[in-house]
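Only a single protein chain was left out; the remaining protein chains are all shown in position.
So, subunit A:
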Amino acid sequence: MASPLEHELKQLIIETLELEDTTPEDIDPDEPLFVEGLGLDSIDALELGLALQKTYGIQLEAESEEARRHFASLRSLAALVEARRNA
């Protein structure tokens, strides 16, 4: 069961990246977001980074190992937003 924040992030991903024919239920929180799993690419990573900045005020270095870790799955992305909210 997705948490409210995970559901919110699913909606953000679908709307920001214009994922046609994809519903929140199609996104497995533990599957990779990029290449495999959801199949996002490097332009999506930049677009998603921008959306995180606009929506939650989170800024990540595009090439950093930290960004790779946070973008690994929806679950890890939700953990990042949660942690920054509580910081």
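Just so we're on the same page, contacts are C-beta pairs under 8 Å (C-beta built on N, C-alpha and C of every residue); 3 or more make two chains touch, one makes a residue touch a chain; residues count from 1.
Criterion: contacts and distances are computed from a predicted model.
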Missing subunit (named according to UniProt) among the choices "dihydrouracil dehydrogenase (NAD(+))", "SoxXA-binding protein SoxK", "RNA polymerase sigma-70 factor (ECF subfamily)" or "Beta-ketoacyl synthase-like N-terminal domain-containing protein": "Beta-ketoacyl synthase-like N-terminal domain-containing protein"
Chain not shown: contacting residue from A:L17, A:L33 or A:L60: A:L17
For subunit A, the residues touching the chain missing from this view: 17-21, 39-41, 43-44, 46-47, 50, 53-54
